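Here's a structure for you.
Only one protein chain is missing; all other protein chains are in place.
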Amino acid sequence: MHRSKTLFLLLSIMILLVGGGAFAQDDGLKLTGWPYEVDVVTENLGRFTDQSGHDAVFLPFPSNEYHDKMVASFVAGTEFDVAYVRDSYLAEWASAGWILPITGLPGADELLADLPAGIIEQMSYDGEVYGLPYYSGVQTMAYNAAHLEAAGIEAPPETWSEMLEQAQMIKEAGVVEYPILMQLRSGENYLLREWETLTASRGGKLFDDDFNPLFHLEGSAAWQALDWLTEGLDAGVIDPASLTDDDGTLLMAAGTTSFMTTTDYTLKAMNDPEQSNAAGSIKNALIPGANEVRSGTWGYVRLYAITNNAEDKDAAWQLVQFLGGKDATGVYFVPKRWALEFGLGFSPAPLYEDEEVRNSISGWIDPDLLSEQSEYAISRPYRFVPFFSDWEIGSWGPLQAAILGDADKGEVLNDLAEEWNELKEDWGY
Amino acid sequence: MKARARLRLIVIYLGAAIVLAGTVGPFLWLVSSSFQYERQLLNRPPQWLPNPIVLDSYREIFEGAVLGEASGVPYQSRIFLRSFANSFFVAGSVAAIAVLVGAYAAYPLARLTFRGRSVLLFGILASRLIPALSLAIPIVLVAKRIGMSDKIVTLVFINLSFILPYVIWLLQSYFKTIPIELEDAGRIDGCSRLQVVHKIILPLSLPGLTSAGILAFLLTWGEFLFALLLSETPASYTSTVVVSLFATDVDVSFVSIITAGVVSVIPPIGFALIFQRFIISGLLSGSLKG
Partner (left out) sequence: MQFQRPNTRKEPSQGMLAILFSAPAVLIIAATILAPFCIAVFLSLHNWNLKRPGRERFVGLENYIDWLTDSDFWEPLRTTFTFAILAVVVIVLLSLLISLLLNEKFPGRGILRALLLVPWAIPSVVNALLWKWLLNPQYGLVNAVLFELGIITEYQNVLGSMPSVMIWLVIAYSWIHIPLATLLLLSGLQTIPGDIYESAIVDGANIWGRFRYITLPLLRPMLSIVIIFEMIFALKVFDIIFVLTAGGPADATNVLGWQIYTETFRKLDFGAGSSIAMLLGAITLALAILFYAILDRGAER
């Protein structure tokens, strides 16, 4: 008895000691997002407060669970006025009514006029624009120049079949075992994005602009893309880890992968001597093409959007304008800062001309090649229908089976097309 | 006999070594990695021992906690150790309340005959059969409606209700092992049921109560889903939420995550070390003789 009393006493003391941690509540604007450079965001918000008189605070959540956290938050009636949004969640959050369109708000047209059409499309759902860009960019190709050199290869591949040949040479030269990494993992949007890249660079698309499937047609670019994957896997030049790995950046940094398609900003980490064993060797090239097609890619946008629960919508719009557009002095202060100091991709046209910005990113990526790459970006309106994610989730298993040769490609693709058509009809598109 | 005893010890230590290698081995890799540069984690073959020993991530966590913004270290590192206060509060309260409340609830299940005993037993467990994921959004919804979101007290309640079923099941099973004769003797001496529980059942169940407490503390300390979904401000982040904050979408600070993980292990293991001395045998045999 004595012992258990001690036990409870100890616990109660401990609880009393730490129990009193109450924090003051903030009445200003609440911004949420993933926790990239929290202090910089907070600093920027300080500038916003100085200029606008509105208090604003940044309350970030873990990046990997951000989507799920926000779903719960929106369902319960969110606390936040402005939230970061990934374009892949846009259709979902907009169709649920969780974020508000900015079309027609004062000053919106002027800011949108500075943005490329492709970026605006990636921020739109059902004809309305839902925010301003935080950072944006395109999928590009990263390769390890040292590996190519060691295998006696002079230039990165211009076509996909050339990539397989070069990979074979690298493998035979004993440089690495599996030169090519493709992100074909189940979960999130790895597999579909890779498939889109491979399809776009063969001059095709998964769906036409009326949302009809194209991928299941005999000989389609999408079909060829899957065949290419199977070929590479069978030849042992595409890493089997492609089907499971969730961070190819690390494999490039480990120096065990020679080629991968990747989001532009990841090259920075790959070339950072603190994080990467291959720092200095990683270069960007145009994503290969096929036949007469030169290259192909797609863009991504992370945007700021106003939530449906924002109490002061005018103030929230001011904040979005400050973060994604111009500050009170009429310059793109925040986007420029991200580009200049952190190398994040930007969208407003005036920044493309900015010498300072160009110089700062050239340390880890070739800006000219990158801007050429973005010219090959396809538009993907089908991604901005609300049932896309439903279809995507169901596609992982069958597509992996088809790539691995465990299932017949034609059958899988036809089934997937049928599923899409059913969803499409059900949703009245 | 002496040779036998030595052989016994040898066998035991051999077994202990295997167990240790299996359980703590992977953890040692975490410890080793926390003292390395990020790129060294990608070496092939792996870098088993840190060379040089890099203390940056530890320095950031401790400096950040002490100096706050003046330390100049990233936000995540600054708030990490501070979030321990919330974790302690939640895990400590849950452990104490779960053992206390659970013991009373377990007693009738172990000892009394009443109608609906099985219904109660399985009814208590039933709340744990639905995956937390599908209760998560309803719970967040209700918490928000009644003004209980972003409060760590809410986390205490939620963790309690998730852990109580396990504690009750555990303790009722434990109580059953206490010889009924002891209780009968107490009843003849004039003890009420409550006194029986206080004077006979609880003292004799110290190992079971302690195990239940350690179980509750550890499960709560590591709880992530609700800690994330119910928090809105850093004031209510627990340590598990802050550990996840090192992944930022653009980059991931792996060494910081690993270091935070290594440091996170210290409180629950310390808790177990302090309390497990109550997991001792011989309580029963002693009382039978007495």
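A and B are the chain letters, set down in written order, and residue numbers restart from 1 in every chain.
By definition in this document, a contact is a pair of C-beta atoms (placed from the backbone, for glycine too) under 8 Å apart; a residue touches a chain by one contact, two chains touch by 3 or more.
Just so it is clear, the structure is predicted and the values come from calculations on it, not from any experiment.
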### Query
Out of all the chains shown, which come into contact with the hidden one?
A, B
### Summary
Omitted-chain footprint on subunit B covers residues 8-9, 12-13, 15-16, 19-20, 22-24, 26-27, 29-30, 33, 41-46, 97, 101-102, 104-105, 107-109, 112-117, 120, 122, 124-135, 137-139, 141-142, 157-158, 160-161, 164-166, 168-170, 173-174, 176-178, 189-193, 197, 207-208, 210-211, 214-215, 218, 221-222, 224, 239-240, 243-244, 254, 257-258, 260-261, 264-265, 268-269, 272-273, 276-277, 279-285, 288
### Touching residues on subunit A - with respect to the absent chain
62, 64, 67-68, 71, 75, 92, 95-97, 177, 185-188, 239-241, 243-246, 250-251, 254, 256-257, 386-387, 389-390, 393, 396-398, 400-401, 404, 406-407, 427
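Rule of thumb we're sticking to: only the chains that are shown with their structure count from here on.
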#### Entry: Of all residues in subunit B, those that touch subunit A in their complex
37-39, 42-44, 74-76, 85-86, 88-89, 92-93, 95-96, 100, 136-137, 140-141, 143-145, 149-150, 152, 198-199, 202-203, 206, 209-210, 213, 228-229, 232-235, 241, 244-252, 274-275, 278
### Message
Quick check on the complex: what are the subunit A residues that touch subunit B?
### Response
1, 3-4, 7-8, 10-12, 14-15, 18-19, 21-23, 25-26, 34-39, 42, 59-66, 68-69, 71-73, 75-77, 79, 247, 250, 253-256, 265, 269, 273-277, 279, 302, 342, 344
